[in-house]
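This is the structure I want to talk about, given as structure tokens.
Missing here: one protein chain of the complex. Every other protein chain is in place.
Let's look at chain A:
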Amino acid sequence: MTVEVVVTGVGAISAIGDDAAASHDALVAGRCGIQVRPGTDVAGARPTLQAAIGDGSAIGATRLEQRKWDRATAFAMHAARGAWAMAGAPAVDPERLAVAVSGAFPGYLSLMRIVEDFAAKGSFALTAASIPRTMVNAQAVNIAIELGARGGSYAPNSACASASDAIALGYRLIVSGEADVVVVGGADAPLHPVMLAGFQAMRALSGNIGEPHLASRPLDRRRDGFVMGEGAGVLVLEALDFARSRQAKPMAMLRGFGATSDGHHLVAPHPGGVAASSAMRKALERAGVGRHEVTAISAHCTGTPVGDAAESTAITRLFGAHTGGIAVTATKSAIGHTIGASGALAAVLACCGLQERVVAPVLGFHESDPGVELDIVHGSPRYLSVDRKQVSLVNAFGFGGQNVSLCFSEP
């Protein structure tokens, strides 16, 4: 028997909104969350572009929670609570409720703080909560503890594809019959001077300090790198039959996923986009969706010259003559690159877009690379036809050649 997977709740926090609906509304309205913020070196002399959330007061964590949670874990908990509430807090057998939530650098800010305190004050600077804050699986297990989930908690780590791998794992758990409900997604909060300096050293970041609103311009011919952001996206996945049994109303279907590896380079994508293209093809095959049926793609495109070119090639390679009929967007122009959380945030925003039949514009986009013929949504949002079932691919690619493509559709 084929098990179908639906999305019944989404939650998020980003530089442009404290929850999923606010983030999506701001995205469609063309709001940019990127700002110039204090610098990356020890003296703070070199300013950087960041898509930051602020003091995090919207999360409303208690003092006890703050002491046990890294900033990324707090984001994940906030998004999970939002998603769970939207799903109507499903009454599910705890052994059939699982969690798969992760980022690329879970606990990073806490780890850096511990190292700084240790260097300044020695071992007495550490407390009993120091290590729990830095656990790589902290997001997943804290959600599992809060929900009482006993069906497994997982924290896959695959760089910037981490949260998308977590979503794919949730899909597998439901389709294999191991779980009825899985809370999936991820969070990252990597905005630390060391992290920013490291990516600067790789020449991966935009240097367009003078024009923050144009700094993250995926797919534009003048793009010069990405802008680091922070945030979280969480989805509640359910077996369709289970959702029906409790009269839950799905907002989208997760039709399938494709995951591949480049097997090529530690940080550079394969220039031909072969494995990235295969990830999208596998997602469509698993979903039983034809290439001509895809209406939108939320590209991973971060704004780096090499990465965006490779993804453009991968899309064209797969869709061929159908390429021009697909509305392509990229969320990172508004919310920055949220690293391991980026796939989950894009998935949440794509599900919101499916509900409203709209594709948000790529901010700062004016002109494609020569020869690229993607239909890139820009200038204003694109409202899609009600006569055609909407199908969106959401891509997330990570260092090391990690490629995950998720296929969502209207219910």
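Before moving on, here are some points about what is shown:
Keep in mind that, in the parts below, a residue touches a chain if its C-beta (ideal position, glycine included) is under 8 Å from a C-beta of that chain, and two chains touch if they have at least 3 such contacts; residues count from 1.
Definition applied: contacts and distances are computed from a predicted model.
Missing from the rendering is one chain, named in UniProt as "Carrier domain-containing protein" (options: "DNA modification/repair radical SAM protein", "YCII-related domain-containing protein", "Carrier domain-containing protein" or "Xanthine dehydrogenase family protein"). Here the missing chain is touched by one residue of A:T127, A:S245 or A:S380, and it is A:T127.
Across A:T2, A:T62 or A:S176, the single residue that touches the chain missing here is A:T62.
Across the interface with the omitted chain, chain A contributes residues 62-64, 66-68, 121, 124-129, 132.
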